[in-house]
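Only a portion of the chains appears, each positioned as in the full assembly.
Every chain is named by a letter (A, B and C) in the order it is written, and numbering of its residues begins at 1.
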Amino acid sequence: MDKNMKQYLDKAEVLIEALPYIQKFNRKVIVVKYGGSAMVDENLKKRVIEDVTLLKLVGFKPIIVHGGGKEISRWVSKVGMEPKFINGLRVTDEPTMELAEMVLGKVNKELVQMVESLGVRAIGLSGKDGGLLNVTKKYSNGEDIGYVGEIQKVNADILWDLLDKDFLPIVCPIGLDDSFHTYNINADDAACAIARAMNAEKLAFLTDIEGVYKDPNDPATLISELQISEAKEFIEKGYIGGGMLPKLNNCIDAIENGVSRVHILDGRIPHCLLLEIFTNKGIGTAILKDGDEMYSNK
Amino acid sequence: MDKNMKQYLDKAEVLIEALPYIQKFNRKVIVVKYGGSAMVDENLKKRVIEDVTLLKLVGFKPIIVHGGGKEISRWVSKVGMEPKFINGLRVTDEPTMELAEMVLGKVNKELVQMVESLGVRAIGLSGKDGGLLNVTKKYSNGEDIGYVGEIQKVNADILWDLLDKDFLPIVCPIGLDDSFHTYNINADDAACAIARAMNAEKLAFLTDIEGVYKDPNDPATLISELQISEAKEFIEKGYIGGGMLPKLNNCIDAIENGVSRVHILDGRIPHCLLLEIFTNKGIGTAILKDGDEMYSNK
Amino acid sequence: MDKNMKQYLDKAEVLIEALPYIQKFNRKVIVVKYGGSAMVDENLKKRVIEDVTLLKLVGFKPIIVHGGGKEISRWVSKVGMEPKFINGLRVTDEPTMELAEMVLGKVNKELVQMVESLGVRAIGLSGKDGGLLNVTKKYSNGEDIGYVGEIQKVNADILWDLLDKDFLPIVCPIGLDDSFHTYNINADDAACAIARAMNAEKLAFLTDIEGVYKDPNDPATLISELQISEAKEFIEKGYIGGGMLPKLNNCIDAIENGVSRVHILDGRIPHCLLLEIFTNKGIGTAILKDGDEMYSNK
């Protein structure tokens, strides 16, 4: 067999190896929180969209939830707005909210465009469409930080109806309160709430870290599997800090409310989503139910 | 009968008068091009949204297509961008396109929000979602005026699927070309193309004029009905000028391609849509097929 | 604005006011017991049919149940039959039953015809069709009063199937017992049983009185809302007499078995149905669950 042929056969084998995974996740909902470097680096961006599109084409039901943090900051400067802060937190006043919505809308349609260019039917939503995300005002230690919303209800029917018509929904985290005012929502929170409401099989966070560490200062302590009782213990013991704390709380919340598996993936690795789903290569940290094992019924 | 009761009975009679119209347009597609003053004045805005929502609730299938002209100009200034012109036409270069898309997206979701607040399921789309609007680059007398698109194909399936799931679609006129670049589209053109693709029963333009005049300088020459052969004659004779010319060409195009009736309505009159549909009060100018009469089979 | 225009705008406002009600009762079943003067006066008749047809067209699911008392009496005389009485009650012997069925059938198709003339698909049923109403013989204080039936079972599937095919069902109160003999049924009883079996949102009785009075001799004591515990108390205290007693018992029974709201309307007021549903004008007496308030979630 010539070397060329060998290469082709290797490719065929890779496809065949994907077979049990394709079968396992057939028609399952997979929520992908898309953010961080993977949203800034054009190359990584393309990889993520390819991954999600492939998931859709082989029969899964992926839903993308994205943020737009850095792009919002860029526009705030561009427009020359003066940021206000309370307790060190940026206040989302009316003009900031307006601009944030515009930027998130732009990012949203850009993702739609990328998915469409790969031949898959995408639809871009904010939490306003079909009343998808209903929120109440969120306070930070009792202080008013403006139009920041806490999700009260996800109108999952909207997403089921769109999945039913074979759309790939792409959601930006904007919501409405009962008086139909606009609120910004933390994208991790939105992804988690949507995964819960859809009883998702998987919720995957694309982040800028390798995963959860026992000791954040020691890369060698990266944890590949974490059952939720362990996760809670870690939090109690104060191992978990910074941005990871709310994220891990979201993970625990998701697992306790019907999501089967949550993953904190390193979005800086190209195709990290495919690697997680189609190979037995551990990418980042998987949060599991107590008693579950990662590769048992993966 | 006391006076109070009399008032109530009068109200009941108004509802009953609507009966034949509700029946006539049951399950029919009605495309509303929403623009002009009716999009600026908060009071008129509310009236238009109430009208369209009512149409939806009584069983019609309205689709809103909107522009965002004045708001785009406001943001262009705000951001401090320098406008370029060719042949007196604004050039849509990349930064302008990006900003226009952001503004249109904002306007789009604001309309979604208003419809949702009235209890109807809306969904905001640009022509990117589901590949709704496919365009090619449009030139102005052979000059490159940037990312201005001419619609080649409307993917009507997307709209049918959303109507099927009982959404009220709200569309902003952004499209993609075959290389998946973003283009701005004239909102009148988009409304007309969508009405054609959906074989709409009605296409209504909300404008800032009373209608078509035989002599634009003489308000007394307002025409309430215009069969398309007359419309063509008017154009040939040079009676029609300014912004009305392309609009009237759009009307003719729509009627010749399957739309039953086109209306140029005065969007400055509150509830002009309801008045046109539910009463025999002539509002603005109706463009008809040759041989049709306005109130014959309305 | 000229006076004419003002009038049109007022009309538009009336339609817009109906919006929240149209939304609230969308796809809800509303059973209308049609009888009394509203069935005799040609003008009132037309109003009732217009009202029900409008309810159908704007998306509700009305079902009409009608009697035919006066018309039956007219035909009994016409044919020269000799009425028999027991305990002062007319006995429905075989010839009377035969004639009653003929008259009710005639009235039934006449109503179908009126609805059809307004462009809505009606279908006239007796309780024989599809085995809709199953009865047993009813005795009056142990005395045999002939073919008078008490409903044992409503075959609600029949009505759901017809609603599913977008018919407006019009039912006359004739039923079959287990041996397939024909029985006459009190129309109020039939309406109540059907409303229960369909879990109707509303059951409205068109009557010839203004509503329930605390003191029937004092029109000023008309009650606009009555929670069922109050209704029971009134009955116990003997405030309620005559034909109102069984009607009120029917109302209580309906509310206790899944119907949300029951109304005793004055059928002599034109469009009383529309007024009740689309305005906040109290027409007649509403029977509510304990704790409910009339205009809270109307």
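A few remarks follow.
To be clear about the criterion, a residue touches a chain if its C-beta (ideal position, glycine included) is under 8 Å from a C-beta of that chain, and two chains touch if they have at least 3 such contacts.
Note that this is a predicted model, so its numbers are computed, not measured.
Because all chains derive from one sequence, the complete complex can be expressed as a copy number, which is 6 in this file against the 3 shown.
We adopt the following convention: only the chains that are shown with their structure count from here on.
Because contacts link the chains only in sequence, without closing, their graph is best described as a line.
At the centre of the protein atoms shown, by the Cα-centroid criterion, sits B. Centre-to-centre separation between subunit B and subunit C, using Cα means, comes to 44 Å.
For the pair subunit A and subunit C, the distance between C-alpha centroids works out to 55 Å. As a whole-number value, the distance joining the C-alpha centres of subunit A and subunit B reads 37 Å.
Shared contact sites, meaning residues of subunit A that touch two or more other chains, are absent.
On subunit A, the positions that touch subunit B within their shared complex are 78-79, 98, 101-103, 105-106, 108-109, 112-114, 116-117, 121-126, 128-131, 158, 161-162, 164-165, 167, 174, 176, 180, 182.
Every residue of subunit C that touches subunit B in the complex is listed here, in rising order: 4-5, 8-20, 22-23, 26, 50-51, 53-54, 57-59, 118-120, 269-271, 274-275, 278-279, 281.
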